[in-house]
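A single protein chain has been omitted; all remaining protein chains appear in their positions.
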Amino acid sequence: MKEGKGTQVSRRNFLKLSGATAAGAAGLLTGGLSGLTAGPREVFAKEELKVGILDPYSGPYADSGREQTNGALIAVDEFNRKGGAAGMLVTTFQEDTATNPGQAVQKGKKLIDEVGVKYIVGEVSSAVGLALSGLCQEKKVIYMSVGCHSDDITVGDKAHRYTFRPTCSNTMLARATASYIADKFGKKWYFITSDYSWGHTGRDAFKKVLAAKGGKVVGEDLTPLGTTDYSSYLLKVRNAKPDVVIVSLYGNDLVSCIKQFNQFGMRKEMQIGGPLNGLEMARVIGKDNNCGYWGMPWDITVDTKGSRTFTANYKAKYGKLPSWRAFLGYIGMHQLLSGIDRAKSPDPKKVIVALEGHSFDGLKANKSYWRDWDHQCIQDTYCGRAKSGAEVKDPDDLFEIVAMKKGVEVAHTRAENPVKLEAL
Amino acid sequence: MELSLLLSQLFNGIATGMLYVLMAMGLTIIMGTMGVVNFSHGVLFAFGAYFAYLIAEKTGFFGALLLAPVVVGLIGMVLERALVARVYGKDPLYGLLLTFGLAMALEEVIRIGWGTAGLPFSAPGFLSSFIDLKIMFYPAYRLAVLGFILLLIAALWFFLERTTTGKIVRAGIQDSVMVGILGVNTKALFTGVFGLGTFLAGLAGVLSAPMSGIMPTMGDNVIMPSFIVIILGGVGSFWGSVTGGLMLGIIVSLCIQFVPAVAELSMYLVMALVLLVRPRGLFGEEGLFE
Partner (left out) sequence: MIWSKKDILRIGAVAALFAVLPLLLPKIGSSIPVGTEIMVWGIFAMGFNILLGGTGILSFGHAAFFGLAGYATGLLILKDRLPLVLAIPAAVLGAFLAAALIGALIIRKRGIYFAMLTIAFGQMFYFIASQWNSLTGGLDGLTGFKRTVFLGFDITPEVNFYYFVFGFFLLTLLFVKALMNSSIGKTLVAIRENVHRAEFLGIDVKKYQHFAFVVSATFSGLAGALYALLLNFAFPELLHWKTSGDAVLMSVIGGMRAFFGPLVGAGIFVFLRDIISTYTPHWALPLGAIFVIFVLFFQKGVLGIFERGNGK
């Protein structure tokens, strides 16, 4: 695995191994310049900025994890090309969380205690993200919770001062999608929800919008994570005759559910939608079965200069188009490094202060910014339509953005979020 | 509640249960004959689906349906000769442990070979329509699978009851030592039975691929329900597997309809209850696996 190289502890091994990481490769480019005065080893020793990347590379979310890391490495390249952050070249240390909270915490401790990183970027699963968030608060290490969407990361008593979320909360995604669906397809909804906090928060946000519009819940089911056969649930849905079935499922669960929704011919009878879908899943669902309206934090079709540049850079480096997972990895890492740059210091406390309230170009039409009281990144949030059949022109042309909401319109308000972040 | 919905759920339970019957048949003849609790049955099920994906690109779905299970069966025979055969006659514990490790390694082989994400796979076009069953519209593909497995069960029953080879296999399930004493080449018999068992797993994998998709964890998801089916029915019992599979399908379907909170739990509950009352399952015979 050429991208799989990760943590190395002894400095003696550093050069040998770093050649394999993108950070190291970029570092050597710039290192060549400073190499005129000192040996590269000494340069690294003095000025390396260690950042830990914790993503799942094995287990059910391995693909998403790999994309997030790839995106993050684009940001590292960008900084190292211009001399690093706060004058220090960035070295990344990648570890596999395997979507297992136990392994993630152990790897996190290893990065923090032995490697000495002060920042951790990554993770897909909210369960693992919450575990890492707790660990990082305890160890006073900044955690960029790159791809965890469960509200809990920034809402309520599990939110932490050292944790930032570059992506949208599940509620933001649901609200951006819900009103579009309600206005367009009717207000009788059935809910199929993955039975854990991520799914619950998505369902609740959809329900709230539905209630505000005077709609009706005609039925609902909670399904265990890892369900592969939804046929019995779908029979219930069909019998309830809703206008729309809202599925708060992710990964393989979503793939199976949408495939079977098609198989039972329900696409002609009702609409389908939910808080989250994306390229990794749509590719597996297949263009014939792809359908519905979904919340999305980003898409390749977002037409801004920043997005076009990022997409081009990603394609140049990895030979394929980025999913929004890659986008999130990029934004998370980019924000961390530019925070360090502005703080002019690697001290996490100063970086936190530099990040809080900061507004930046998040590659979207409107500026994105970090809310200081909950560390949620407020940003444009999209509702995408999944394309299918003949309208799919190439394998990655699977979504079209049909609606966009400004971050403030969909994020929790202060009154809705009882969070109280710790003092620094 | 409407009667048609209840009937729909019952029917759907039977249809989904059939796939477990197929898995359980393979497991149970291997367990019954060689005394090996084959934990790698799930990953071989996944191999069936992945090979189908490869083959279907060249030949279409039916070529894959024909060839992929054969490939899996051959792999099963190689595994049996090279590894599993070494634990015959030892404590059944070793067979279980061996195939447990094998499953772990082989699942990783899938990830290395085909990637960690799933693969798209669809039923052939003419089976993607629906049939009006009066109580509901049902996917033609699922009906076809139901019919196909029913035929297969009949064929398997015919093979075991009416052919000489089948009778030897059945005798092997009853008492493989005795069969050996009677002059049957047990080595070939065991390899053949393992091949047949894994062939059935591969076949189940191909059939399930268009319904639930192809992903590395798919074997992991079916292995426990399959074990439950043979435990419910009784190890080594042909009709036990059929009954167990149908029971599982129906129970899960009805739980989803009426008490969804325990749907996942229900199969374990039922297994525990059945075993506490009938120690060898519904149709199990004394002497196997004790």
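Read from first to last, the chains carry the letters A and B; within each, the first residue is number 1.
The working rule: a contact is a pair of C-beta atoms (placed from the backbone, for glycine too) under 8 Å apart; a residue touches a chain by one contact, two chains touch by 3 or more.
Keep in mind it's a predicted model, so treat the numbers as computed, not measured.
Put simply, the missing chain touches A, B once the whole complex is considered.
Touching the chain that is not shown, out of A:Ala127, A:Cys168, A:Ile192 or A:Leu336: A:Ala127 (per the contact rule at the top).
In the complete complex, the residue from B:Gly60, B:Gly101 or B:Gly147 that touches the missing chain is B:Gly101. Residue B:Ile231 is the one among B:Met77, B:Ile168 or B:Ile231 that touches the chain not shown. Those residues of chain A that touch the chain absent from the view are 1, 4-10, 57-58, 62, 95-96, 98, 100-103, 105-107, 109-110, 113-114, 126-127, 130-131, 134-135, 138, 150, 152, 157-158, 195-197, 200, 224-225. Although one chain is not displayed, chain B still touches it through residues 31, 37, 83, 86-87, 91-94, 96-98, 100-109, 111-112, 116, 224, 227-228, 231, 235, 261, 264-265, 268-269, 271-272, 275-276, 279-281, 289-290.
By our rule, only the chains that are shown with their structure count from here on.
By the touch criterion stated above, chain A contacts chain B in their complex at residues 58, 60, 62-63, 66, 221-224, 226, 228-229, 231-233, 235-236, 238-239, 252, 255-256, 259-260, 263-265, 280, 283-286, 288-289.
On the chain B side of its complex with chain A, the touching residues are 2, 5, 8-9, 12-13, 15-16, 111, 115-123, 128, 130, 136-139, 141-142, 210-213, 215, 217-218, 221, 252-253, 256-257, 260-261, 263-264.
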